[in-house]
Structures are given as structure tokens and as C-alpha cells.
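Excluded from the complex is one protein chain; the other protein chains are retained at their positions.
Which chain is which? They are A, B and C, in the order written, and residues in each are numbered from 1.
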Amino acid sequence: MNEGPARPPRWVGMVLIPLVNLTLALAIAGLIILSIGENPLTALRFLLFGAFGYIEGLGYTLYYTTNFVFTGLAVAVAFRAKLFNIGGEGQAYIGGLGVGLVALAFDDTLPLVLMVPLAIAAAAAFGAAWAYIPAYLQARRGSHIVITTIMFNFIAAALMVYLLVNVLIKPGQMSPESREFAPSAWLPFMHEALGWFGIAMARSPLNLSFLWALVCCVLVWAFIWHTRWGYEIRTVGGNEAAAVYAGIRPTRVIILAMCVSGALAGFVGVNEILGVHHRLLLNFTAGYGFTGIAVALMGRNHPVGILLASLLFGALYQGGAELAFEIPAITRDLVVVIQGLVILFSGALEYMFRPQLERLFTRRGAALPVEG
Amino acid sequence: MRVEATAPSAEGAGAAAPPAIMLRGVNKHFGPVHANSDISLEVAAGTIHGIIGENGAGKSTLMSILYGFYRADSGEIRVFGEPLRLDSTADAIGAGIGMVFQHFMLVDPFTVLENVVLGAEGGPLLGPGLAAARRELQRLEADFGLEVDLDAVVGELPVGVQQRVEILKALYRGARVLILDEPTGVLTPQETERLFRVFRALRDQGVTIVLITHKLREIMAVTEAVSVMRHGKMVAHLKTAETSLEELAELMVGRKVLLRVEKNAAEPGSTVLEVENLSLVDERGVTRVDGVSLSVRAGEIVGIAGVAGNGQSELLAALAGILPIQRGRIAVCGGEVTPEHPRDAREMREFGLAHVPEDRLRMGLVGSFEARESSILGYHRDPAFNGPILTHPSEILADCRKKMSAYDVRPQDPVLLTANFSGGNQQKIVLAREMERHPDLLLVGQPTRGVDIGAVEFIHKSLIAMRDAGCAVLLVSVELDEIRSLSDRILVMFEGRIVGEVAGAEATERTLGLMMAGVVPEDAGVRAPA
Amino acid sequence: EIKPAVVFDMGGKFDKSFNEGIYNGLEKFRKETGIAYREFEVTNETQREQALRRMAQRGSDPVIAVGFAQAPALEKVAREFPDTRFTIIDMVVDLPNVQSVVFKEHEGSFLVGVAAAMASKTGKVGFVGGMDIPLIRKFACGYEQGVLYANPDAEIFQNMTGTTPSAWNNPTKGGELARSQFDRGADVVYAAAGGTGIGVYQAAKDSGKLAIGVDSNQNYLHPGTMLTSMTKRVDVAAYNTFKTALDGTWKPGIQVLGLAEDGVGWALDEHNRDLVSAAMKAKVEQARTDIIAGKIKVHDYMADNTCNY
Partner (left out) sequence: MEEAFLLSVLTLDATLRVATPLVLASLAGLFAERSGIVDIGLEGKMLGSAFAAAAVAAVSGSAWLGLVAGIGVSIALALLHGFACITHRGNHVVSGVAINILTAGLTVMVGIAWFSRGGQTPALPDGARFTAIVWPGAQALAGIPVFGTLYKELLSGHNILVYVAFLAVPLTWWVVYRTRFGLRLRAVGEHPEAVDSAGISVAGLRYRAMICCGVLCGIAGAYLSTAQNAGFGRDMTAGQGYIALAALIFGKWRPVPAMLACLLFGFLDAIAARLQGVELPMIGAIPVQFIQALPYVLTVVLLAGFIGKAVAPRAIGEPYVKER
């Protein structure tokens, strides 16, 4: 029909609105900090400095980012097929198991260049396998994937405790942990890798799996939007009847999407087990799988958005720890509150100011309604 | 006589009764779209008033404003002379307006009774309300011939019955003005005729009816006055008795429209589709298709007529590889399907079949896809669009552009979301996708459902062109006009069986209508099924 | 003057048992000396190393690492900062600047096992652990041995709470597990499950049964149904770390604290005096002397990863 009022400029939606939301979240967190008698601006400075202000801190931020990228992508891929994968936590756990088993088996025989691809493959295979069962049950038996993936998180936890306490534990040791891998099986830290090129960097847990996370972003983007399999996944997610009409089998697509999702979640194991801890241990997933849900949805299930959301969460984790370290009155619980506020305002309430802001900038910007 | 569009005249002003509805200067924007611009309209009380217009002309929007569902940006509304501020549908209902939407507003898992009382329960507890409603509805049913099983689950009812539920809903709320948005789009001729009888009965009892439709014959048959919309504006108000089909069509589209399809005699070639004794049972165990045999040859259009719900949809779905068959055999372009060797839609396409589904939005398209993505649905594995791993976006885009211009899809924007095209244009996207494959066999379901007559003309021409190019076409439609004017042979389905076959040229509405009711008339060249 | 610091483990300083014991010892030190200390509560595996390193970088000395799980991190950090003094509780890290404090939890558990067996009228007693890990098995094994020492016919029910970190912090589940043992006839239950124990003790109180606390003296929680507590003096260990560092008497190496060193024991105070009969007290004290004297050998699960005694 006739051209009506113009749309607001793109940057309003892409930059300004997220910024306003984030500011609001931090402002409310600031009020809370004020209420316990601390200076919110000092706190904000510690938070930002801790997350970005020095190389080690940045390293930690990016290390957390790596985990969130993996779990966020995992949730997003499943979501594209309209599957709600709450099982990232368990898939990451079992992915780590795969990495650990490979490393324990071959750490003194294989060189690193073979170990790394093998470990990545194992993480993917184990994570995918753990996602396969709920996917199969959803596809063939109609078992609701939300329930089964929740259950599989618990089952993964039980399995890991059993294996670590009874089977894989280093004999005579107190901690339920495997032995440390031989250093030849350690994925190089970023500070080591940069050291090869003569660049000095403070040490941090950031390791080369960060690069793999970036690669995964590109791969997922290409997979979802530029392959026929991605097309089929999106078709099933968009309109299942249309998928059947197009000769796409939803059962296969559900299984494919979940396996890709599980494999991505499994890569958390590469970062944690091969990159940081160099041993198999309990609870290394630390809730990254759950946070991945918020990461994916805040990032609009798009790799670029997920990367940005992961960075935000990485910064909150690292900056928050720094904050708790520097200001004794700010406990780790307050840091959790800040995270909750950020998810609430930047995620759930992201549209709160959209109409007002868009109107503001539309009016000031170009167009009055054009009749014709 | 033509009445000037912009000024609903004071013609009836001398009469005592104020018009049932009077709109003045109504405007409505949807973001950048000016859906209704400065609309005025007057509907006399106790009449049936038609509104026509192309797809996207703004008819539904205008009626939704009148029903308080959308709020107008500006304008004045009077109902029976009373100025109204419509802030919600409750206001409109209170003023005696009832509306039957194009997409039904029924809650599928509810019973008919529950649907009817929703919003008019008559108290905080359901029991008494339901009982009262049951009594009142039985009266309404008797008065207007609107029989429905009040305890049936709505989702399981045929559309024609669902529509009756919608009408009952409005009447139960005491509607004095009843608006119906494309009520006949999904009805059979019999159902339509029955609906019109209801309309006349309602009108005789003083109810005012506003009828939106694309079918000009219906306007001529049942209305007293008609208003024409184009591009968001009112272009004419006419008395039905003083106009003609041709004039209305021209007013709507803005150019002359060919109302009859012109075609030469068919020159059928070899058999492309051969169906033998096909049976199909749905998941509830009901036999939907029962021992159907038919064949379609290259260069002919075979039409399947029948009242909706008599197995045509399932037959089409089975042929397309969407539903598995329980008995029989399908041979298509050298490929074979049996219960032991089911094929999915992808394999059927590989045999050389294309399929325009009956319900494009539910099945033929993905609303959240860009048009270029929807335009390869089902052919997304075609080597032309794919490398070994990655797809070829530029080829897909170019292909989509080409199809869009060949089929005059508007707007011609391959990256616009599919859902943002109007229904008619969505239909064209599907047609372009399927027909441009130049298949050996084309299955078409309801090709012109809900499409305006300009587009109908184009679609019909394209189908004839396909046939003349040697394609075998199997057409399923509930539009008898469409079936009769396009088909070379017509098969009629009733309760899952084919009751007879008529040559297209010889089929009359009466013969077909009887056959669709399961009666095979003696005369007129009907052949019993093989 | 020293700049002491502590890195608590995942349970947090208010976990009602182990970490909180450390916290109490340190608070005592702070009140006495007026010396403040830095602290950090880790929330994931990777933060352990980060926190220890940050403490060392900031010049904190000595630094206490709480819990066995900190050992791998401490090994790295202690090598990086050879001039910083570290104390790790519950684990041995063999480095010249590390003091390792470990406890003979099995000995203390043996004593409360004896008490449990004597207090039980049904001859059935229970044990609720947090997670099935070697440390908890060590508690359970000592307890079992003590129970059977006092009553060879006794029956012992064992339950573990869970397989995720919430196992240490799930009083609801703890209470249900205790009740499940009461249903089967147990009338004394010993909990070694961190915050989960709160629920166990409450369930005992609500059902009129007896419960045994752990780590710190928890008798005060429910006088009348808290039979006793197996005290593990982490507070003393923590206090001593800072204190000896202040005095200049801090020494690296391994400290094994058992009954003989008063590192573990059983709690007898005004809250449970009425529950402990003279015979019980005598028997427990006898066992205590015998263990110290080596007449009773309490099997350490960690020695061979079995509970065969």
C-alpha cells in the first residue's frame, strides 16, 4: 500500500536499545550496591577493569566466553528446529568424558597434532551421543524433549560420579579426579601459543579452544543458513507440515539437530578438560549449559548475537569474581543478582523501551507520512 | 446507476430508520502500510451488503475496525445512528455487531457449546451458562436451519460446520449486524447455497449482513448493495440490481477481466499417472480413500470434484508422498508406490511430480522464510542450488527473481518474509515454484482459494498453458466453476470413492452437485467408475 | 604483621560445617589480633587457581586453601610463589612452602559410631553422606567400624544424598533420607553431608530420634536429640595457621591430626549431657584411649580404598 511513516535507523535497534537495557540493569544493580553501603561506581570500575582492564582478566573473560559460545550455539541449533534442549549441561559433561577418555588412553602415545582433532571428535561424538537418546525418543516416541534432557542431565551427573569415584580415580587419591594427562596432551594455552610468536601474554586459562569456538560460530552460521541440512532444520522448525510436504523427514532432522547441538555442547569438555584442567574431574560444567539457554536467546539464536552475549556473560563472570575479590562486602551472591538483572533487562525486557526509542528516532529522522 | 464512492449519499435519509452502519473518513495504518484510507460506507438496516476488492485491498481491516478488533487511526463510526467509540470487541458486541473472521476464531479442543459461550458465559460458573446456552442455541438452530452437534469437538468438525458455529456464536450474543469475511472460500456449492438460505432467513428477521467475498456470482445472487474497494480506498457503492459481473470485476481490478477460461480441446498423450485400487486409513483408523482407481494422461487436466472432506485431500496427499497408503498401487512416470514400498515427497518429486498443496500457508510455505527460501521448498536438494556442501545463494536468488517476475508476484522482493506477502501472492510463489519445474505430472489443490479474480485469471491461464505443453494435471477443487471450466475430464468423489466420471464439456452444475451428494444421475454421459 | 588470606571451597564459608569451621577459626583470630584477612569463595573449578594466584600476587601471606579439591591448583601456584606460605586443609601437597593439614576423620567417626550403637535401642543406626566420594567413605567406614565394635549385631543403613554439588546443600533430601532410615528402624543417624545435615538433624528432632553432628560441634542445634558431634577441628587448624605465621613458628610439612592430637573427637557439652549415659561415656572414652594407644586399629579407607577392617 501507500508508504507510511519511515522506519527508525538500524543502529537504534542494534546498538542503542541493548545499551539502554544494559545500563538500566546496571543502574538497578548499582542501587543494590548502594544499599549495602558500597560505591556503585567503584564497583562498576572493578567489574569492567576485572573483565577487560588487564590481560589476565581478559583471558579469563574470553575463557568463559568460549564455554558460553559452545553452549549457546548448542541451544540455538536445536532451537532452529524448534527443539528446546535443556540438556546442554549433561552433554557438556559427557563430552568432557569423551575428551578425558581419549586423553587418558593416548596421552603418552599420540602427538598433540593428532590428539587435538581426536579429542575434538571425541567431545563431539560423546556429546552427540548423549543428545541422541532424547532426540530419538522425541522423534520416534514423542517423548517431550524438555523432560528427557532434564533427566539426562541428572543421569550424566550420576554416571560421572560413578566413573570418577570407582573407575577413573587416580588410586590412593582423595579427590574424585583422574590422573593428570601427560603434558603432550595439553591443548596449549593462549599465552603459550602467543609465546611461540614472541608475543608475551600474562597467563590465564584462555586456550586455543577459543579459536575453535570462533570457528564453530562460522561453521554453525554456514551450516544453518548455507547448507541444505540447515535449510531442512529451519524448515522443520518453521513449519513441520511444510517439511513433510517438501519430502523432509522430521524425525531425521530432529535427530540431526540434536546431535549437532550435543556435539557443540560437548566442546565445553575440550576447553575445560583438554585446555584447562588436564584431568577429568567433577562439575567442570558449572552451569554453563544452563546459562547457554539465556545466551542463545539473548543472542537471538544467531552466531553473531551468541558471540556478543557470550562475551557479556564472560565479562560478568570474570568481572563479578573480581568484584567479589576486591570488595569484601560484595559477595558472590550479589554477583549472581547482577547476572540475573542483566538477563532480565537485556533479555526478557528487551522490548520495554523499543517503541518509545523507535518513535523518538523516527520522528527526528527522515520521514513524515507520505500520502500517495 | 453508480453512486459516488466518497459520499455515501443521503439517499436513505428520508426513510425513518437510520443506516445500520455508517462509517466516515476511516483511516488505518499498519506501520508503513496505509490499509484503509479515508473510507466511508453506509449499510442499510435489514439488507445484505457485499464488499469486494482484490487481495490486500483492505476489506478485512475495515471490518476488523468495525468490530473493534483493530482501532482506526481516525474516522467516525455510527451503528444504527449512534456514534460509537470502539475500544474493544466488547464495545462492538455490545452495540450488536457480530463478526465471522476469515480465519475462524474457534478454540479447536473445545466443544461447540464451549466455543459459543466463550465470553458470554452468563456468570462465574460454567454449568448454568452452558445449560442456558444449550436451550437458546437449540432455538436458534431451529429458527435458522443452523444444525450443529453442540457437544462435538470443534477441531474435528468440517469447516462448513465450523462456520455455522461462528454464526451461532454471533447470534447468541444478540448480533443485529453480522459481518462475514470470505465465508464461502472453503465451502462447497451446496454448503454455500445453504449458507445463503440462512442469510435470507436472518435478513427477514431484521438482521443486517455484511458479506466480504471474492466471488462475484455470490454478490449477484444474494446481496442488495455492494461496495468495491481497491488499494485501501472505497471506489464505488452500487445497487446489485443495477450492476453486472463484468462491471464489478473491472471496478475491482481496475482493468477488464476475462471471466471465462478459453482453451482448446485437449490432446492427451501417454498415461503419466496410474492409480489402482488405492486405500488410505488415517491415524484415527477412519478409511479416507477407499479403493480409488484413476489415470491421468499427458496433456489433459483431470478434475476431482467433491464436497470437502470426502477424501480428495487425502488422495492428493497420498499421491504427493505425504501420507502412506494402506492398499493399492500408484504408478507415476515410471516410479511405483505400494504399501510395502512407500515413498516420501522427495522421492515422488524425483519421479517428476510437482504439487501445489491445498493449504499453502499450512503446508506449501514457511512463513518465517524469506521468499527466496520458500521458493525452493522441496527442491532445496536440487544440484542447481547446491555445491557439495554449501548452497549457491546467488543462483537461488536469481531463480527466485525469475519466477517472481514470470508470475507477477508483488512485491517483487526475494528477501521479503513469506508471511508478509498477501495470500494471493503467496499462492503465486507456490505456483511458480511448482509449475516452473515443468513436471510431468502436476497435482493442484484449490489453486484459487481466497485469491482475487485478477489472480484467478492468471492462474487458470497458466494451468491451461501447462496442459498444452504436455503436462498431466490433476486438479482438486471445491469450486465447481473452476473444475468445469478447466477440466477435460471430471471425477467426482464421495465418501472416499469415485462415484463417476463426466467429460468436462458435458458437466452441468446439477449433475455434479448430485454426484457430489453420492447420487449418480442416469442422464448426461456419466460413466460409473472402472 | 602478616597479610593473611583464605580461599574457601565451593560450599562457601557458611556451609554449616567444614568451610564454616575454618571461617569460625579465622574470625576468632581476627577478633583476638585485630588483623583482617582477605577471603574468596570460589564458584567454579577454574577460579581456585585464579583466587590462589590473586592472593599471592597481592602479597597475602600465609594463604589457606580450604578443601582437597584445591590441591592441583595449589601445586601450580605454590611453585610460582615460593616465598608465599600456603596451608592446605584436608589434603597433602608436598612442596617446601606448603603446610598440609589432614585429619583422621575415621578415628572421630569410630567414636561417634560407638556412641550411636550404645544409644540405639533398635540396634539399627544410619549414616547420611553428601556425595559418594572417598572422603565421605572414610567417615562412613570409621563409623561403621565403631558401631560394630560396640554392638557386633548392629545394622547400619547408608545413604548418599546426590551426584551434583547440591548434594552438600540439600536439607530437604537429607531429611527424607534420614526419615527413610527411621522407617526401617534406625534410631540414630550420623550425617556427613555439609548443609544437607541440617535437614537430617531436623528430621531426627521431628521424629524423636537421635542425630550426630559433624565437623563443628552441632549439639546446640537441637538439644535433646543431638546425641553428639564428631568434631574435626578445622577451626583450630585455621586459627593456628595464622597464629603460627604471626609468631614466626609456621612450618611447612604434613600435620596429621587425629584423636591423639585432639584434631578430631566427640563433643560432650551441656546440650547433650542428658543423652550420654555414664556407660556410654565410659565406653567411648575407653575406645578413645585404646585408639590412641594403638590397641584399636581404625581402618583408614584412604589407605587401600576399601573398608575391610
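Definition applied: a residue touches a chain if its C-beta (ideal position, glycine included) is under 8 Å from a C-beta of that chain, and two chains touch if they have at least 3 such contacts.
Computed from a prediction, not measured in an experiment: that's the story for all the values here.
Listed by label, the shown chains that the missing chain touches in the whole complex are A, B, C.
Contact with the undisplayed chain is limited, among C:F157, C:F242 or C:Y301, to C:F157. Contact with the chain not shown here comes from a single listed residue; of B:P18, B:G46 or B:G129, that residue is B:G129. Only one of C:K173, C:K209 or C:H299 touches the absent chain when the whole complex is considered: C:K173. Contact with the undisplayed chain is limited, among A:A43, A:A74, A:L281 or A:I343, to A:I343. As for the chain not pictured, it touches subunit A at residues 32, 36, 84, 86, 133, 137, 141-144, 146-148, 150-152, 154-155, 158-159, 161-162, 165-166, 290, 293-294, 297-298, 331, 333-341, 343-344, 347-352. Counting over the whole complex, subunit C has residues 12-16, 20, 132, 157-160, 162-163, 166, 169-173, 175-177, 179-180, 183-184, 195, 198-199, 202, 206, 221 touching the chain that is not drawn. Considering the complete assembly, subunit B touches the hidden chain via residues 30, 67-70, 88-93, 99, 101, 103, 105-110, 114-115, 117-121, 123-127, 129.
The rule is short, and it goes like this: only the chains that are shown with their structure count from here on.
For the pair subunit A and subunit C, the distance between mean C-alpha positions equals 36 Å.
Distance between subunit B and subunit C, defined via averaged C-alpha coordinates, is recorded as 76 Å. Here the spacing of subunit A and subunit B, counted between their Cα centres, is 46 Å. Residue numbers of subunit C whose C-beta contacts span two or more other chains: none are found.
None of the residues of subunit B touches two or more other chains.
Those residues of subunit A that touch subunit C in the complex are listed here as 60, 63, 154, 157-158, 160-161, 165, 169, 171-177, 180, 205, 272, 276-277, 279, 281, 283-284, 286, 321, 324-325, 328, 331-332.
Taken together, the subunit B residues at the contact with subunit A in this complex read 29-35, 37, 56, 58, 231-232, 320-322, 344-349, 355, 357, 362-369, 373, 377-378, 380-381, 386, 389-391, 393.
Every residue of subunit C that touches subunit A in the complex is listed here, in rising order: 10, 12, 38-41, 43-47, 49-51, 54, 68-69, 71-72, 90-91, 131-135, 162-165, 302, 305.
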